[in-house]
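With one protein chain removed, the remaining protein chains of the complex are shown where they sit.
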Amino acid sequence: MLSSLIDFSDYSFIKCNTVKSDPLSSRSMASKTPVGFIGLGNMGSPMAKNLLRNGYPVIATDVFPESCKELQDLGAQVVDSPAEVADKADRIITMLPSSPNVIEVYTGPNGILKKVKKGTLLIDSSTIDPAVSKEMAVAAEKMGAVFMDAPVSGGVGAASLAKLTFMVGGVEEEYHAAQELLTCMGANVVYCGQVGTGQAAKICNNMLLAIGMIGTAETMNLGIRLGLDPKLLAQILNMSSGRCWSSDTYNPVPGVMEGVPSANNYQGGFGTTLMAKDLGLAQNTATNTKTPIPLGSLAHQIYRVMSARGYANKDFSSVFQFLREEEGQ
Amino acid sequence: MLSSLIDFSDYSFIKCNTVKSDPLSSRSMASKTPVGFIGLGNMGSPMAKNLLRNGYPVIATDVFPESCKELQDLGAQVVDSPAEVADKADRIITMLPSSPNVIEVYTGPNGILKKVKKGTLLIDSSTIDPAVSKEMAVAAEKMGAVFMDAPVSGGVGAASLAKLTFMVGGVEEEYHAAQELLTCMGANVVYCGQVGTGQAAKICNNMLLAIGMIGTAETMNLGIRLGLDPKLLAQILNMSSGRCWSSDTYNPVPGVMEGVPSANNYQGGFGTTLMAKDLGLAQNTATNTKTPIPLGSLAHQIYRVMSARGYANKDFSSVFQFLREEEGQ
Amino acid sequence: MLSSLIDFSDYSFIKCNTVKSDPLSSRSMASKTPVGFIGLGNMGSPMAKNLLRNGYPVIATDVFPESCKELQDLGAQVVDSPAEVADKADRIITMLPSSPNVIEVYTGPNGILKKVKKGTLLIDSSTIDPAVSKEMAVAAEKMGAVFMDAPVSGGVGAASLAKLTFMVGGVEEEYHAAQELLTCMGANVVYCGQVGTGQAAKICNNMLLAIGMIGTAETMNLGIRLGLDPKLLAQILNMSSGRCWSSDTYNPVPGVMEGVPSANNYQGGFGTTLMAKDLGLAQNTATNTKTPIPLGSLAHQIYRVMSARGYANKDFSSVFQFLREEEGQ
Partner (left out) sequence: MLSSLIDFSDYSFIKCNTVKSDPLSSRSMASKTPVGFIGLGNMGSPMAKNLLRNGYPVIATDVFPESCKELQDLGAQVVDSPAEVADKADRIITMLPSSPNVIEVYTGPNGILKKVKKGTLLIDSSTIDPAVSKEMAVAAEKMGAVFMDAPVSGGVGAASLAKLTFMVGGVEEEYHAAQELLTCMGANVVYCGQVGTGQAAKICNNMLLAIGMIGTAETMNLGIRLGLDPKLLAQILNMSSGRCWSSDTYNPVPGVMEGVPSANNYQGGFGTTLMAKDLGLAQNTATNTKTPIPLGSLAHQIYRVMSARGYANKDFSSVFQFLREEEGQ
């Protein structure tokens, strides 16, 4: 399915892992103790199911009761609040839409930290501002718990097939414990460093991805108008220094490649608004760290305009279509 | 040497060639007739030498007499003007700095077209505006001659080692005749289409290269400030959708790779002013064809500013250095 | 009419004139000798009529015969080519769409310079690349003629009412002679310096205008989304350092001002494609002079995209509409 196109499933991500790992720590494998899961949306639901499939009891909750029903039928215990999850599980995974949700679920009146037990491992797979990840880690540490950020690459398809890639930030000593759970849900787990670096890695990758995609779209469009055949131009770029993932794996020009969103009217794939959201995070972290990102910033603006002009739900490679139209057409 | 880093010598460029080629046409191989060569600069001089090495008599000229001396000592016949070259050779290669030079050498008072013979093959390896290539082709055709554009990738090192890549535009029937000569000077020759498409391919590649390089520099800088180890970040990007030639082959961050300009204080490689020049060509062709190139255009501005602020002669990957400095340092 | 909104008719432009002027030179006023006029389009036609109204015999031509008819009925003599105009008049005004037209009309096979008489005054009111103006001046000088560039501000309405502003470049000695004619067609004439500086002044003004307009649109849009009343925000900006022509005289937000295109669904005014054309000229001159114009360049890209996405014929202040739409609407 196209929905899994933006994963890294062809790569041996685990090789990046600089931690010598003994993947099954004795503590947790003596018996499979319950795992908490908060946030049962399009991504969270299949992730939680994969924990169940791997034999872990799951204690789950979500603001939408209907999201809990399916998981309950599969054997999960559903509770009313993050605080209750924290009361019953000492390993908890959260998968939420944005920073404010994460703040609420961890530090809100019924949040995890109200009832978290000492030594609990908290893994947040949401894609959020790394500064918020750091805040959560500090708050968790005050309660004697451990917080790690572990955002994912890969869409709903990769989540269902347990082929996600996790980029993990947090104290190295706890990485193995996190890895045990994450490998049930993903094909690759990479340790990135201190808390927040998982988010940083994801944000950085997606920013460069956006720049490469818009650049490829501009370049292909220019070449075509200058008389080059699009397939030949793609071949030339891919053998040359212009080569990038967007030119050789996910070419945005219809007719150049098969099995990519550009071959399917830009349906499926990674939506323009999702890219705009990730670029917003990149923008915020860059602003806050006083880091100049001229192209990343302009890429953000372009996806922002596209989101408002009918491209919101198209794959982000539709920037080719956005830029290509000629006057008078 | 670093000077050859921006070539395509690891790739089998020739595979792009969609023309079924019989590389040695009977006409030219009966005996090696003289080849004209105009423009004996840093690139032209080693190119002409490679023609001599392959047994072609060379008739050469250059505006700087001293440039001719060395080639003369190696056996070339030196004459006074492009017109004289045209008088003595029916295959002529030109390698000049910019569009105005090309216009002068072809159509000026002592230009090639003043004495060109019917059927002469004119190959221009300069990097210029494709619109000028088309003008020269029209002017040549009026005189019964054939003009092809064949700009190169690869620096002085690649020129010396006959490892250049030529991107060729022009009538397909004459491509084999051009190929015979170009293979003496380069490792790869790719046929791109009608006149001007060689220039178009080169301009497009270099525009995407510039975008990818600045994007990589921004991304690495942002990641580092967010606490990621630069080598690890490069690994993650290179296994992911952020991957591009600038991240995996020519990384701009000192310490990430060896044998690239960033490992050598940005010396050697492809200078910032040369990149700014190529981006100026991209900008002009985009403006003239009403093609939007938001990132390409901004990349142009960035290299323009860098050229004026002390980075003129540094490799274009020094954009990392340009962007990285922090306030107060 | 809205079409004259972008003129300078409220300003005493003439004050800029640093030349001490005796507006009526004895030579030309002894009797009104014929004036040539080439290019009878939307702008050229009313300009030529104003010369007729002021008592000048007009010798005219245009590539479209129908354009000549109306002027002929008003008393102009119509001839077949620019060369013929040059044969019959020693003062000639040209008003053409773009650089290639100017090159053709001056240096083409039936061009002015084929029959131009020594001492002829050539005034080009087209908006073109200043480099082309300089080329034409050199070519004219070889024939003993004098070339001046005198592009206009103001639309069709200002042309009809003889309220154009002319920005004039050329040798200072001939400025008075040019001024005599230009004051028949415009309210303000400003001497800018050597040949090409008239074009330069126009290009510079319009580039800053485009930047100010997009900036105003962004700012108003941001302020509105942050809860500010648009009229109050405009008031605040206009009393503050954010003030510019686009905020205080031509506000792009519907409802803030009356009598501007934003009050009339962006009809009339100065079309997006015309702005894109002028920004293309700015871009080209900046590229050719190696001048960084980051905002001007991005403004160019934005108007280029708008031109292709349904805004081609709307006033350039419609960039507010282009940027304002929200996701999901």
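A, B and C are the chain letters, set down in written order, and residue numbers restart from 1 in every chain.
Quick note on the criterion: contacts are C-beta pairs under 8 Å (C-beta built on N, C-alpha and C of every residue); 3 or more make two chains touch, one makes a residue touch a chain.
On a predicted model such as this, the values are computed, not experimentally measured, just so you know.
Every shown chain touched by the omitted chain in the complete complex is listed here: A, B, C. When the whole complex is considered, the residue among C:K32, C:K69, C:K117 or C:K290 that touches the unshown chain is C:K290. Only one of C:N221, C:N251 or C:Q321 touches the absent chain when the whole complex is considered: C:N221.
For the options C:P46, C:P82 or C:G212, the residue in contact with the chain missing from this view is C:G212. Think of the hidden chain as still there; on chain A it touches residues 276, 280, 283-284, 287-288, 290-294, 297-298, 300-302, 304-305, 307-308. Mapped onto chain B, the footprint of the missing chain covers residues 273, 298, 305, 307-309, 312, 322-323, 325-329. Considering the complete assembly, chain C touches the hidden chain via residues 6, 8, 11-13, 15-16, 18, 130, 153, 165, 167, 190, 192-194, 196-197, 200-201, 203-209, 211-212, 214-216, 218-223, 225-229, 232-233, 235-237, 239-247, 249-250, 282, 285-286, 289-296, 298-299, 302, 323, 326-327.
Heads up, the rule we're going with is that only the chains that are shown with their structure count from here on.
The centroid of the Cα atoms in chain A and the matching centroid in chain C are 52 Å apart.
Averaged C-alpha coordinates put the centre of chain B at 39 Å from the centre of chain C.
Contact of a single residue of chain C with at least two other chains is seen at positions 298, 305, 307-308.
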